[in-house]
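Note that one protein chain of the assembly has been removed; the remaining protein chains are unaltered in position.
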Amino acid sequence: MSTATTSTVSRSAARRLRVGGYALGAYLLRRLVITAVLLLGVTAVTFLLVQLVPGDSMTATLSEAALQDPEIVAAYRERWGLDEPLHMQYLLYLQNVLSGDLGVSQQTGRPVLGDLMTYVPATLEIAVPAMLLSLLIGVAVGLYAAVRHGRAGDQVVRAGTLLGLSTPPFWLSLVVLYVFFFVLGVSPSGGRLSTYWVPPEQVTGVMSLDALLAGEPAMAWDAVQHAVLPVLVLTVLTVATLVRFVRSAMLEVLDQDYIRAARAKGLPGRTVLLSHVLRAGLVPVITVSGLAFAALLSGTVLVEQIFSWPGVGQYAYRAAAALDMPAILGVSLFVAVVYTVVNLIVDLLYGLIDPRIRLS
Amino acid sequence: GGSGSGGGAGGGDSDDGGATQGGTLTVSTSFVVNSLDPGQVYEATGALAVHAMYDTLVTFEGSDVTTPVPLLAESWEVNDDATEFTFTLTDGAVFSDGSPVTAEDVVFSINRLHNLQGSPAVTVEGLAASSPSEGVVVVTSEQSNPSVPTILAMPAAGILNAEATEAEGGTAAEDAASVDAATDFLNGASLGSGPYMLDSFDPASEIVLTANPEYWGETPGYQRIVISNVEAETQKLTMQRAEGDQIALDLSGRLLEDLPESVQVSASQDTFYFLTLHQDPAVSEITSNPDFVRALRASIDYDGLAALFGEDALPAAGMVPTAFPGALPEVEAQQQDLDAAADHLEASGITDPTVELMYPAITYRGVDLGTIATKIQFDAEQAGIEIVLDPQPIASFLEAQTAGEVPFRFSPQSLNYPVAASLVNNFAPGQASAERTGWTEDRASEEIIAAGEAVQSAPDSESQISAIQDWQHLLNEESPYVTLAYNSGVVAATETIANAEYSPAGWQVDLRAVAPQ
Amino acid sequence: MSIEPRTDDVVAHTDDRVDRALGRRRWVRRLRLSQVHSTWRQPSVVLAMVLLAAWVLAALLAPVIAGQDPIAQSGDLYMPPSGAHWFGTDELGRDVFARVVHGARLSLPLAVIIVACALAIGGLLGLLAGYLGRGFDEAIMRVTDLVFAFPQIILAMAVAAAFGPSTQNAVIALVIVSWPVYARVIRSAVLSIRSSDFLAASRLLGVGPWRALRKDVLPNSVGPAVVLATLELGNAVLMLAALSFLGLGPRPPAPEWGAMIAAGSKDLSIWWVSVFPGLAILTVVLAFNVIGDALRDRLDPRYAKGLS
Amino acid sequence: MVMRKGYSMSAQAQAALEVTDLEVTFRSRGRGTVHAVDGVSLSVARGEVVGLVGESGCGKSSFARAVVGLERVSGGSVRLDGREVQPVGWRVRSDVRVQMVFQNPYSSLNPRRTIGSQIRDGVPPDVTDPEADVADLLERVGLGAEAATRYPHQFSGGQRQRVAIARALAPRPEILIADEPVTALDASAQAQIVTLLTSLVRDLDVGMLFISHDLALVRQIADRTAVMYLGRIVEDGATDAVWGDPAHPYTHALIDAIPRISAQASLPETLAGEVPDAAHVPTGCRFRPRCASAMDICAEEPPVVRLGDRHTACWLHIETKEKQDV
Partner (left out) sequence: MTALLEVENLGVHLPGDMPVIHDATLRVDEGEVVGVAGESGSGKSMTASALLGLLPPGARTSGAARLHGVPGPGGTSTVDLLGLRGAEWNRVRGTEIAMVFQDATASLHPMLSVGRQLTEHMRVHLGMDKSAARRRAVELLDRVRIPDPDRALRAYPHQFSGGMRQRVAIASALACHPRLLIADEPTTALDVTVQAGILRLLDELRTETGLSVLFVTHDLGVLASLTARSYVFYAGRVMETAATPELVTRPRHPYTAALLRARPHADESWGQGARQPLQSIPGSPVTPATAPPGCPFAPRCTHAIEECTTAVPTLSAAGPPGHELACVVRPDLTEVRA
């Protein structure tokens, strides 16, 4: 948040903290390189975790019958380079990962990558709306709280966000399900679609869209209804962080002289808020929304399980419950990659939006 | 919830919807399915699906598991010492691709099951099939075995289209275990002659079956059956506000409690829960001590434990669940006797024993095994035995169990095939399960070995039943198994469904028979 | 002169003159201070303190307060809340109230252990990274980047699963995923101190680098660490519960809140089995968060920024 | 004549601090190499106040920090009585005879230590009663001895600057570098601190390099004044001479830009343009682009000209110098 760097920080510190002045091209390149290195590191971490699993990864992966067969065992050893030194094993692992081979899930007996491909759209179906909703609410409410700083509205928001931050996600899901399904009976129980529907042909992977494409509005509506509660819970979980962040970012901006200057110019309050305060305040918000998205993805692990939502989260949950390491690591790797890439995009956006980076 | 126009049978508009009576049937069950290849199928849900897709020579109807009825075989004969079974195939049975079911297909399928050496192969151990003439199949057993028709009614013995299977890399040859490559294909499509075909299989979430338009028998009841992987608690939610035709398979005990009146429930106590104590002193000095086993056996609050499962469970009397002939009468149910436990413990010479109890961290038939294990822990504590719980993921548990080095474990068990004698094949000293428990023949008494043999050599089922009861009494005396309780398999179905009966035969509910009412 | 791209350093320079207006900042500080004093008197903070005190007391006096044995089983399964069982009984007929109260004995100390370990590791590494700079700093920061690339709960899950489920391993997993936050925050605090004039002045007086670390750097970086640790205590409780919920926490029959919720989640009609432990988590975490927030307001808010 | 980048001030016998051809460079990403200090020579004698003035960004602070050893020196040398001043690094600094007073009194004291403990850090180990020494130092800067037990936030900006001075004096320094020590203070506090500093210099026979952008203030207290522009010294000499008759056009412009108090309101004179980026220094005379009297010859690096006691680096004085030499 270089906008906020003021001179109370000793000057030389300020110099060091400032976003360096690179041209956008160099900035882009640097970010790309950093991301690539990070991703490499991410694979190293998952590889190390594989090594941590007690016993041979082979016994965990191969079936009983296959283990009896020396040929299969030899082939397996060769493919995963189990006889090679550790760094060679890592290279092999890397090679496998790069070619999309994340191993075979013990639970499903299928390649982890294929499993992920199946479950990702379902997760996105709730994660993306929840993220958008969180951003919308987060910005609106955060801005509201900042403008009403210290007053009743702000206090209420603050209390609400603290409550949101302190709520265990799995518990909230249960309570919501209990209330809306069990007590009130206004929501479907779980899953993506009532079972009497034949799922539409997968086009986008998003159930409601696919249903619409298949010309089944009633089915699309059913799909939407199923998504409501999980989206709600995920939103509640993410929005608290966002509101708090937006609030403090906006407070910081509201405190700036340039906002006073804009008001002194006689600009209407709305204009000041929407085109001056928001613009400056959103830069850090964009950055943090990358983080928030990652948090949201982690949230799906427990939430999807409770709502029987067949997404990556449920997959991860089941993998964890079954100690299905290839699947767990596949999910970790996947989410880490998504997160890293989202962050890269966010950083690039940041570079595009902030002229101080764009034009330096 | 908008249980709108799309609900019920309306959901399944399809081109040839006229052929079947119903649209979509949803079967909810919490499952782990490794394979839908008959030669590999082992788990209950796999059996459920395979049974619907593959015809067997004979089968069972409804909840009855005593009388096999014809399916692909229109009749069969058995020789006197029950070692040779001759099946005559019906005419007109065709696979889903339209080709006729021949004796070669049957021979291929049974031999492949045997030679694949997969998990279900144990049931056909010692059996071999051949076809002396067209339309006739002879199955021989190395030992006298009156249960062969029952074994051949099991889903694993489903008949595959031999030609098509071979085309996908399948083989029935001796080396099938390493050469056969059809399993992957069979996990994505079916090659049977049953009323349903495999539409899609997602090992984590669902199995979708569709009606076989070419089915040679009666038209299947539904156009589409979705077997979805749903936790027990969600199954309950679904049944509470069921829309359309729904079956739930894991509702038992408490979960059945406040279901709507309209839900039909069918149950049968076909599972038992038991503890196993390793008999090899090298593995554990404690668990191999017979007095310790007795102390533990006396410490368990069988009634309280059964209560945890809900109304449909019973405290165990012997190993055979009440669903099967040969079960001990209810009055013989075991009782907690803490004084006796104390005496036994003293006799064992072990003071303040601590043992680790390994069990799979799963919910089985709606009951969290952790709950039961915690109860066991608590009861044992009353007798001065400390138990440390060691929940393991199912895969690790099975692996450890197979390795045969677990001192003390707890798990549910159902029968390989619905004949009590199958337990002897598995649990008698020296048999597969007993071996993994270190209960070798030389660690067992003459008496119990003889009792086991008596079961196996019983010429008819009557004498077999009394033999098996004797065997169970002896087990309660000196075996490393502590049978705790029997629990039911339950089928809960919406009122719109006919023939939703629980079958202890292994497939839980006969999907070929269920139909809209 | 024409409009040439100016570098930030030049920008920083003109800021320097603004230091003249330091007076202005003095009032800002004064203003903050006056607000801060009221933060301690805010009803929410008082409430949080009381709540936390109550939980600590509950943990200390659990056997007295609970009245019943948290692992004792009775035949009364699934009893709804009543006079005999305030929070009802669970699937084994155990008193939920007793279990919730005893749960504090598990969650609170474990959270403290997790935070203490993470603080010790992350704090030390962050301190050294900020102070030593260069290679060491780079290395530590890249490692934290790596850990941050994974969502916390998923990494914790993976680590706990790799080590196998147990209390100890859950704690290890949570420490592994949470130390980098401390490293980051402390590092940035140290960085700003490292370039501070008072540290330079100390060194000019002949104070050695290690003594300066102890006397100048350390005391000035504890503030953010304390704030963070308080907030992280809440987070640790939450994460521990999540791991237990997943079955990767303490083994049964330990009255762990997350595990209790998991047990209750098996059947919604016995809502009391999961609602009360959930409320326990909620209140504990809320108390930590409110107090952490107040602390953050109290101590220099600038440092706390790294948290959000 | 050997052309050197910088030049030394008239070699005074008693000069304690001797800076020769000092260079400080920074490499910053995107900006390239910045020669913040580009060959500066300067000396400070005991009991003498040397003023250093210049616009923002001309390298005054970099110079100060390099002299005390806080910034890495990339060329030239800093000597105290002939011995190199030891840079601040991983070793304990044993020679503490050069001390510094910083600009910002709010950040130059550790907020979490008592004043006394911070001052005691500098008291030489051979002092038998350090407490008394601290009390003595505090008295000397006009604070009561009881201040020792208090914390920085209990003091105003001016008082903190006094504390900072006391601390700098603790190790009995011989040279004090004061980098804009009063810029952050109110007018009245400025006067107090400046008065204190000058009296201490005289009383303790310490040399002081007083850096400021306030030319009037420097004129008020400095014995000699050096004017810095873009990393170089463009003029130096006795203060009265420099201010009375500035030799370099830059000095002239600086002086003319100061607003004055007089009965007739008059606006200060402006100086065209602004200080160029130190990373892209103009060729030849660095001041040329802004200089009103720039000539063709100014495209070449100007020589250092000696005018009596003074020096300047400007082509304007070449004639004069030659005349003198003759």
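Worth pointing out:
The chains carry the letters A, B, C and D, assigned in the order they are written, with residues numbered from 1 in each.
By our rule, contacts are C-beta pairs under 8 Å (C-beta built on N, C-alpha and C of every residue); 3 or more make two chains touch, one makes a residue touch a chain.
This is a predicted model, so every value here is computed, not measured.
Across D:165, D:271, D:291 or D:316, the residue that sits in touch with the chain not pictured is D:271.
Of the residues in chain A, those that touch the hidden partner chain are 3, 6, 149-150, 256-258, 260-269, 271, 275-276, 279-280, 283, 353-356, 359-360. Within the complete assembly, residues 55-56, 156, 158-159, 186-192, 194-195, 198, 213-217, 219-221, 240-241, 243-245, 253-271, 274-275 of chain D touch the chain that is not shown.
What we mean here is this: only the chains that are shown with their structure count from here on.
Rounded to whole angstrom units, the spacing between the C-alpha centres of chain A and chain C is 21. Residue positions 28, 30-31, 104, 106-107 of chain D are each in touch with at least two other chains. Residue positions of chain B touching 2 or more other chains: 231, 237, 361.
Chain B meets chain C in the complex at residues 231-233, 236-237, 254-255, 257-258, 304, 307-308, 361, 363, 368, 370-371, 373-375, 377-378, 388-391. The part of chain D that touches chain C in the complex is made up of residues 28, 30-31, 34, 56-57, 65, 68-70, 88, 90-94, 96, 98-100, 102-104, 106-113, 117-118, 121-122, 157, 164, 167-168, 170-171, 183-184, 186, 273-274, 276-277, 279. Those residues of chain C that touch chain B in the shared complex are 71-73, 75, 77-78, 91-92, 165, 247, 251-253, 263, 265-269.
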